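Sharing a structure below in structure tokens format, with a few things to ask.
Removed: one protein chain of the complex. Kept in place: all other protein chains.
Our next item is chain A:
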Amino acid sequence: MNKTAASLAAALTCALALSGCGSSDSPSAGEKAEPKTNGELVIWADDKRSAALKPFADKFGAENGVTVKVQAISKDQQTTFVTASQQGSGPDVMVGAHDWIGNLVQNGAVDPVQLSPDQTNGLNPNALKAVTFNGQTYGVPYAMENLALIRNTDLAPKAPATIEDLITEATKAKTPEKLCLQVGQNGDAYHLYPLYSSAGGYLFGTSANGDYDPKDLGVGKPGSVKAFQKIATLGEKGDKALKRSITPENSIATFTAKKCAFLVSGPWAITDVKKANIKYDISPVPGFAGGQPARPFLGVQTFYVASKGKNKALAQEFVTNYVTTPELAVALYEAEPRPPALTAAFDQVKGKDADLEKFVTAGKDGLPLPAVPEMAAIWDPFGKAEAAIVGGADPVKTITAAGKTISAAIK
């Protein structure tokens, strides 16, 4: 390498390094200039929903004479949103799940919305309850989802009333697997919760005003031990209805391959089931005979107003006065078939789609997924305890240890 070439390479590297220096030192480059040029609303959503939102965002922009940008965030939406907000490069409106609220609030990332009585009356009460945190409404819900029992009606014509019935039916159907309920190597608290609640367990108690109370942890309490003793009877050493080999990746595929007659899943599974041309029906997840009702978790998809957005007034306008119109909710339903939270939109689409009503019925006893930040401490240890017990570990020892780990993390 001769000297010129070397010094050229050197100069180029320096130039590149400097440019790196420039951009790393100034994450807010150019942002300060933006509000001066034009009113702009930035919306972040996941891939599917950004595509559905685009036409409505454009319409809102045209009506109001502003530019609306919809940006797809395909991974780790919550973390990306919180980090970007803190750096000042976040959106004005965020679309995401309602159980983020606790964490978003403690990081000062979202603002409450003030809905008029007419607007709140138009929403499904369960959905509204889910987005209420410490007495404030943090966002406008647009779709709900919960687990249900999807069954192959060729293999199992009758909807089982209890989990015991389900096992009898499954044995009669002679499928290789009795129940497609995803457990996986490290458990899945969300999918187990209906059975856990039916057997008498709970995660957090509720305080007087109906909010979850993180100080009353149900995991590790006698009720949870009893619940897991019942669940253990369904495990690999028992009825083999719950197996660690049924994972999030293969549970729906196993059902569509007719290797099991029953699938516990949500509205997102229906597309695959339809594609496989399976005759199916949807019913509530059954509980244990003589137990409490099986309560699935309710998840609510929500529009949030970002606290650190640059255009909060416009974001409030969009979220509180535009998202609450049925047209948008129907379009989002068409992008992915989940029951709309807006009663007017739900009434519009339920005639076309009989499954929606069945999912809503299955979620009648449902509980909003706890939005308290402490919930982050539950998922991992609870799931692992589930996997261990399904695999044959001692329920008492396992669930007591999980309770200890969780309460140490919450403190």
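In this section, a contact is a pair of C-beta atoms (placed from the backbone, for glycine too) under 8 Å apart; a residue touches a chain by one contact, two chains touch by 3 or more; residues count from 1.
We take it that contacts and distances are computed from a predicted model.
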item: Choices "NADH-quinone oxidoreductase subunit J", "Cell division protein FtsX", "Maltose/maltodextrin transport system permease protein" or "Nitrous oxide reductase family maturation protein NosD" - which one is the UniProt name of the chain not shown; value: "Maltose/maltodextrin transport system permease protein"
item: Contact with the hidden chain (one of A:N64, A:T162 or A:Q229); value: A:N64
item: Hidden-chain contact residue, picked from the options A:S89, A:S283, A:Q316 or A:T343; value: A:Q316
item: Missing-chain contacts mapped onto chain A; value: 2-15, 17-26, 28-30, 32, 35-36, 38-41, 63-66, 79, 82, 86, 102-103, 105-108, 111-114, 116-117, 134-136, 177, 185-186, 243-247, 249-250, 254, 307, 310-314, 316-321, 373-374, 376-377, 380-381, 384-385, 387-388, 391, 393-394, 397-398, 401-402, 405-406, 408-411
